[in-house]
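For this depiction, one protein chain was excluded, whereas all remaining protein chains were kept in their positions.
Up next is subunit A:
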């Protein structure tokens, strides 16, 4: 298929996934904010979120007084035109890419993305108080899931579908790794908090933002322990947002696309797989979770570059 169309499909999916993930982490934080009052400042509550989404610099620029408030965070991450990563901008870019690849996505998929984008634009004209924000985020979450469902049910399993999957999985792996990294980083330095209600709450939020809380509880009866969370979020092959799961599905998508003989994507995926294979959660903690995730994110970035070189760019 045309490189330009493949690239549009890939970015359409990445932006949708990005909007969904932003809505997800933001929503969980808004909903669970009250439960966390004890011992946690508003800054402590929101700064990690800004870090996960790579928006801390943008926040400092937008609000030079440095004061952190719910309303400001919601605004910046959900609707700010000036933030390229705001949900609104992600949805617009997703729609723009979908439009460019209109021929290659099914009509229901297009209609859902189009309607999602237009509804978001209409609803984000006003300031969203937290309770409305939560409702809006749930809406985004549902609609993106609808797009995926429709894509699964109505699109041929060919290149178009595979590039779409590839974009979504790559963005998802990226977000999962970042959520885990920032949360863990924030939590671990203070050993006194281990086992405290706050600790439980923070890990719970992490799992909830990945829609994995219920599954985790069923799997790990010992309670919410960092080592188990790491095992679940990084290494569980059946949890659809785990790093192992995403990487294995990326490999499957690549098989459908057809690997380019002189390409590098295959090697990049192999490196990601090797990074995840043969380690346990305890090993990861021992070598340092942050370092481990950092290496993963670097490899993921290399994959992204390789994909662009191999499939999207034939000018060079």
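In this text, a residue touches a chain if its C-beta (ideal position, glycine included) is under 8 Å from a C-beta of that chain, and two chains touch if they have at least 3 such contacts; residues count from 1.
What we mean here is this: contacts and distances are computed from a predicted model.
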* Chain left out of the displayed complex - its UniProt protein name, from "Ferredoxin", "Nicotinate dehydrogenase small FeS subunit", "Circularly permuted ATP-grasp type 2 domain-containing protein" or "ABC transporter permease" -> "Circularly permuted ATP-grasp type 2 domain-containing protein"
* Sole residue of A:72, A:99, A:123 or A:290 that reaches the chain not shown, by the stated touch rule -> A:99
* Spell out the interface residues on subunit A facing the chain that's missing from view. => 1-4, 6, 99-100, 102-103, 107, 110, 159, 163, 257-258, 260, 311-312, 314-315
